[in-house]
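Report on one structure; see the data block that follows.
The complex appears here minus one protein chain, its other protein chains still in place.
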Amino acid sequence: MKDLKILSRKSEEDSIIVDVNGLKIGGNSIVVIAGPCSIESIDQALEIAKAVKSFGAAIFRGGAFKPRTSPYSFQGLGVEGLKILSRVRDETGLPVVTEVMDTRDIDVVLKYSDILQVGARNMQNFPLLKELGKIRAPVILKRGFMSTIEEWLLAAEYIALGGNTNIILCERGIRTFERMTRNTLDLSCIPIVKQLCRLPVITDPSHATGVREIVKPMALASIAAGADGIMVEVHNDPDRALSDGFQSLTFSGFKDLMDGVVKISRAIGRGIAGCLS
Amino acid sequence: MKDLKILSRKSEEDSIIVDVNGLKIGGNSIVVIAGPCSIESIDQALEIAKAVKSFGAAIFRGGAFKPRTSPYSFQGLGVEGLKILSRVRDETGLPVVTEVMDTRDIDVVLKYSDILQVGARNMQNFPLLKELGKIRAPVILKRGFMSTIEEWLLAAEYIALGGNTNIILCERGIRTFERMTRNTLDLSCIPIVKQLCRLPVITDPSHATGVREIVKPMALASIAAGADGIMVEVHNDPDRALSDGFQSLTFSGFKDLMDGVVKISRAIGRGIAGCLS
Amino acid sequence: MKDLKILSRKSEEDSIIVDVNGLKIGGNSIVVIAGPCSIESIDQALEIAKAVKSFGAAIFRGGAFKPRTSPYSFQGLGVEGLKILSRVRDETGLPVVTEVMDTRDIDVVLKYSDILQVGARNMQNFPLLKELGKIRAPVILKRGFMSTIEEWLLAAEYIALGGNTNIILCERGIRTFERMTRNTLDLSCIPIVKQLCRLPVITDPSHATGVREIVKPMALASIAAGADGIMVEVHNDPDRALSDGFQSLTFSGFKDLMDGVVKISRAIGRGIAGCLS
Partner (left out) sequence: MKDLKILSRKSEEDSIIVDVNGLKIGGNSIVVIAGPCSIESIDQALEIAKAVKSFGAAIFRGGAFKPRTSPYSFQGLGVEGLKILSRVRDETGLPVVTEVMDTRDIDVVLKYSDILQVGARNMQNFPLLKELGKIRAPVILKRGFMSTIEEWLLAAEYIALGGNTNIILCERGIRTFERMTRNTLDLSCIPIVKQLCRLPVITDPSHATGVREIVKPMALASIAAGADGIMVEVHNDPDRALSDGFQSLTFSGFKDLMDGVVKISRAIGRGIAGCLS
């Protein structure tokens, strides 16, 4: 990969550990990011945030600007959602992450969120990547569901070239012919990315599979494969979620997942980042 | 496809014919769009434009803002490229089309170009689609290389919902396991799109295949399958092109392609749009 | 492609023209193969054969051994189906083609059929390919829906290495993420195969698309792309067919397709092989 320079493992620099208000991503501890697909209300967001924190999540996730296939689907609460996120952070102490889709929205998202997420559909939105290179806040860069590992790492290099190396890669499934899962979680990418690149890498088994029942085994497999963390969807009432309810874990499902995550992490000599540690 | 409403074939409205300065796209005539991948200089652009016009192209294409996988590749001439495009239009009388990648650039692209193109990587850049719904200039919406037909039509619906139905769909190949072509041109999508949707549809066999030698047969196949036009890359010196030279036709290659296009079009009872007609 | 030797275009030998009882495949004329997915009875087979012959088909197709995804689906009439095929040949004068799936069945299929077909699922059934190298009857080698062009040509080389170069390649769609068609007909493979290999190549738009309405445009596109023929499914009563009825053409649909095939063939300077000529 000749054009991977700043982020290349072959450079003389060390692995990059991303610092989020003191929480380290990419070190020896596994980071768990949890929350609903969409922020729906302050009550919903707070209830979920408190629950996932109590079970060991280190970061709260929730969508305000939602990229939806159909223009007639719920498009997210927008700035109102960002304000709710920010209140959740204040009340729980959890750092928060949310997606930014438009170069014009970076400032407002930065105002309310600790980490900015680039979604799969925007992985090669080059103007957005270039703007994110100018900030210093951490960026979660999801792999496009149609993108090769090489394209993904070069998308990260776009951000790094602008001066921001606070990047966390996130595998969220690639599009294949298989129809029993929404996408195919490509766990092979984890050791490959680790060989080529200095960035931390996590996975999102909820979006990858689209099937609640297999989120836990895919989370455990991610950690066994060497991922630095996972991001999962959790909802207080999945059947009534405004988006992606069928893939969201219930609170008890999330508790069960965390039990497994702790065991697998220990087996490979890693701890859990954040409030449990 | 329950969420295809405005653009649905099932609506009571007729097929949409897009008017570009009097040139009709989606009617009985086949439209040929040709030009270089990237605008490199006024001399290059003018030489190519005059050549393709002389062989029967109706619209000139050329990239100013280029979405490149690597941040270290040539990124296009930007606004300077737009100004060149505009001069080409003035000198040749050909309408011009170029890509827009950022919501912040729509105004400047509109100033210099007749048609705005949304590239494959931005097919689900929803903020961009929403902004393009607010203008009235024609939009070429390329199919994402890993997007389903359903997602593509719903992306068009995003633009239409904003009030702009001057949309031309462009199939440019989908990503598959086959490695002898860059992507796989999915010609089956043409009759399917025609059944479901009221928009005109063209193909881009140059980007789809990435192989100069098979651009002509794929162009002829597109028209035989029912496409309303083709968009092809032509360069005065393909081996020295700043991008995609290996898939660009030479002038004589383009002339040969046009001969075939005329024959196939006649065989199915269609003419050629624009200066030849 | 270093291991393509006997069949390579780079060898000093000419293009291979396959001779089926005097009918030439791979020359200047387009060959049309038509018939039902499965042979169901002598009455059904004869009725269809007579109809497709009257509209210009040169070869009759019909399955006796059927590869079905589920063991509980109709598996074909077996040897009884072969005998029906043979009667159809006697009564109509049309050469016939049917699939062979097992090395143990080659002799019996040879007894009743003029051409042996290797189905997509058996493209890399190497023992079967090796046995087919020992006979001299023409073989239609379908591309596996999961196979690259390179793998396909090397599968043909397996047959040729045994001494049988009477091979007709048949593209029948590859598996992709798109769900509105059963598979994606990869027409780019036609000019690529022609560049690399000396064999004739045809397409099967019925199996590729799985959608009756788009068989005709894909047949026309195949010929415009340079294919030497097409193979299509035709049924006297598609809604009651024992397999694949939804993709079978009616008699009037086939007649309409032939009208288009004749026009496109003429436009590129080719005729129609067989009874019409």
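A, B and C are the chain letters, set down in written order, and residue numbers restart from 1 in every chain.
Note that contacts are C-beta pairs under 8 Å (C-beta built on N, C-alpha and C of every residue); 3 or more make two chains touch, one makes a residue touch a chain.
Since the structure is predicted, the reported quantities are computational estimates derived from the model, not experimental observations.
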item: Residue of A:54, A:75, A:176 or A:250 in touch with the missing chain, whole complex considered; value: A:176
item: Residue of C:67, C:245 or C:260 touching the missing chain in the full complex; value: C:67
item: Hidden-chain contact residue, picked from the options A:214, A:230 or A:258; value: A:214
item: Touch residues of subunit B, complete complex, unshown partner; value: 146, 175-177, 179
item: Contact footprint on subunit C, counting only the chain that is left out; value: 3, 5, 67-73, 101-105, 121-122, 124-128, 144-146, 150-151, 154, 157-158, 161, 175
item: Residues belonging to subunit A that touch the chain removed from view; value: 146, 148-150, 174, 176-181, 184-192, 195, 208-209, 211, 213-214, 217-218, 220-226, 260, 263-264, 266-268
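By definition in this document, only the chains that are shown with their structure count from here on.
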item: Contact pairs, highest-scoring chain pair; value: B-C
item: Sequence positions of subunit C contacting 2 or more other chains; value: 176-177, 179
